[in-house]
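The other protein chains are all here in position, but one chain of the complex has been omitted.
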Amino acid sequence: MQIRKNASKFTVFLFILLFLCGCWDQKEVEELAYVIAVGIDKAEDHENRVKISYLIANPEAGSTAEGGGSQEPPREIISFEADDFISSKNLANTVITKHVTYDLLRMIIVSEDFARDENFIRWIYDATKSMEIRRDIRLLVSKEDTATFLQNNKPVLETRPHEYFEKILDIGNEIGTTPPSELNTFFRITEADADLFLGIYGTTEKGEKKESDGDPDEITAGEFKYEGETNTTQFVGSAVFKEGKMIDTLTIEETRLSYLLNPTLKPGFFLGTFPDPFDDKYRIVTRIEANGPLKFDMKLNGGNKPSIHVKIPLLLEVMSNHSMTDYPKDAKKRKKLKESLKEDITRKFEDFVKKTQEEYKTEPFGWSLIARKQFGTIKAWENFDWMKTYPGMKIEVSVQLKLGKFGRQSDLPRLEEVRD
Amino acid sequence: MEQSKQLIGIKEYIAIVILMIGTKLSDDTPAILFEQIKNAGWMAPIINGIIAIIPIYLLMKVVGNYKDKSLAEVTDHLFGKFFGFIILFTLLVVAFCATIVDTAIYTDIIGTMYFTKTPTIIIYGILIVVCAYGARRGFEQIGSAAWTVFPYLQVSLLLALILSIREGNTAFLFPLFGPGPWEIAKESSLRLSIYADFFYLFLFFPLIKSKKDFIKGTWLGLVFIVLNIAIFMTCFVFLFDYKTIMQLSYPYHEVIRTISMGFLTNMETFFLPFWLIASFVRFSIYLYINALLIGHLFRIRHFEYLIPSLATLIVFLGLIPESPTFTIFNLKEKILLIATPLFFFLPVLMWVVAMFKGEFKHANKKKRK
């Protein structure tokens, strides 16, 4: 009985104790300011400081629930200088009324200027320290200041910012205009010190369009011309990071190529155009998707020059036929088309690989992971030094093209007959 | 109806074994292995598992020789009162230190990964109160509770596994031999004591329904644990690559932070309860083992009453280290290194002594009679 009495007293005591404390990690959802995107820029004068911009979502915007819902704008943007983007949470509270939280953080945006800086990597590694920042958020490079970028970005339909970013990045991923660019991958590639990392490249400023009559996909952020009542922001192509520092940008086409050359990514399908082998005036619209995994044949350890042979199986569907060539009936024409496409595509791959070898000195395709299989120990692999060896490698790309459907209606009327 | 005789069946026993040792995959044990063996860290549990067969087998021979005698009684019997006391006392010290260190680690995991602002003592307190409550209920109850929750814990683990394999990349496993085969063998066998808990399982020998159940359960448990830990460590490599994984203190928790399922992008709090339950059960067993050993050493019959005070002691000792993530990590590694020879050579020693004393023949004769 005595024990039970003591036990019950103890329980009561415990309960009171719990009542008195037990609120440390408690935070009410409505008392938080949800940062959707953090922008990091170089501070203007200080070497050791950065300029932080916050894009904060307003939960009440667009809510139709009873009790919620108001006419407030959907977002709030604030930029200021701070030591880093962890302590900046507190600084922001001089203006923002609620606790800043990174719970819903979807992106870290870095200005190109800052990304090309030597010190960039120091700041970005702060993200691994803070518990709230998840490793699967995206990294975005903006051509201009991040503060300008965020302010100019005014989505018309998806006004709620988290929705906007989620949607536009997903679609970019799917059609291959932007790379996946997860922060997790950024850290991994930087640490492994072998490959290039591709970050999303975006801008809100319209640049000058390069005058090239060729491929409309050969553009990067700011070069896409469009009109109408819509947002000025575009996410086009990728930013290339080498050893945690940005070195270049890639166009949409190059981004797509690197998707196709990357064994770890599962690309969706891309629409692209190629010159028509039967009439130079026109271009054929095609839908390309990977047709099975890439096949590698690497000879790295032999005495000779290391070589890599990549086989890329592709499935290609022809979606347009402006030259009105008679493909269904004529096997020869189909063969010619295939040959010409294959040549085009192979040339593109080869050019791009050559570019990586010569300009970047390493590749963004994650090939080093495949190469690792050739080595028994980490030591051997590190001695091999992928980054040093890659530019000198002999790399062959061969495309295995399979022609798919020719659109919904495969046959077209003879042009001559129509005009007759 | 016969009131509880404190005997447990094979299912409960396996659940206890797996929760007690298999849970290690979710704390910093993988980190300790990865630190030296890098991306080949997943081989260590397998290599150790194979090595661990020797001491476990010998111990089984020795302890299985006597009916209804636990490891403690057998030790006393083989080495005499004095040496028996010293050996068991060493075992107790190791177990006690391991309990303190491990509870401190788990508290640190909860504190750094989930409840960053809550004072350590509260987290620690709740952890220990629950475990002490569980241990106080008795061995049979721990077994039952373990078996009740076991399937769900395995399902949650499996889910984590599937999700992380889907997001991982098998190429990270290469170069296959990491720092080199010799290095792997050396470094992993030095950390054999990740399976030292098996040694303590022999304390429960008379509490299992039959000898056959015990033997079968122990072997099945070993296989299961080796597979569990090895597969999960492979998975960690899949997801993070060796450079990153060497920097992670608690890989399992990073994994569950990283994976996502459909519209649920943040899954870690979904896995947290399952992991917590496993930890609660695990430390209940640890507490019980400690109490059991103390009870045997100092001739305390109702050793269950010791558990609350033991638990309090653990909390206060566990709170001492500063910045636990590092201190305790090092401490644990040291304990592992110290415990390894103990775990390996003690069973051998016991077997040899039993051999010389002619205990096996003795038993055979008895059987024949």
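Couple of notes before you dig in:
Order of writing sets the labels: A and B. Residues in every chain begin at 1.
Here is the rule we use: a contact is a pair of C-beta atoms (placed from the backbone, for glycine too) under 8 Å apart; a residue touches a chain by one contact, two chains touch by 3 or more.
We adopt the following convention: contacts and distances are computed from a predicted model.
Per UniProt, the protein behind the absent chain is "Spore germination protein"; the candidates were "Spore germination protein", "Dihydroxyacetone kinase-like protein", "PTS sugar transporter" or "phosphoenolpyruvate--glycerone phosphotransferase".
In the complete complex, the residue from B:Trp219, B:Phe270 or B:Phe360 that touches the missing chain is B:Phe270.
Across B:Val63, B:Ile259 or B:Val281, the residue that sits in touch with the chain not pictured is B:Val281.
Contact between subunit B and the absent chain runs through residues 1-4, 8-9, 11-12, 110, 114-115, 118, 122-123, 126-127, 129-130, 133-134, 137-138, 140-145, 147-149, 263-270, 272-273, 276-277, 280-281, 284.
Although one chain is not drawn, its touching partners on subunit A can still be listed: residues 5, 8, 18-19, 22-23, 25-30, 32, 34, 57, 59-60, 63, 65-69, 101, 103-104, 106, 132, 134, 160, 162-163, 166.
The criterion applied here is as follows: only the chains that are shown with their structure count from here on.
Mean C-alpha positions place subunit A and subunit B at a centre distance of 42 Å.
The touching residues of subunit B, counted against subunit A in their complex, run 38-39, 112-119, 122, 129, 169, 171-172, 174-180, 240-244, 254, 257-258, 260, 265-266.
Against subunit B, the residues of subunit A that register as touching in their complex are 14, 21-22, 24-25, 131, 134-136, 184, 187-188, 191-192, 263-264, 366, 369-370, 372-373, 375-381.
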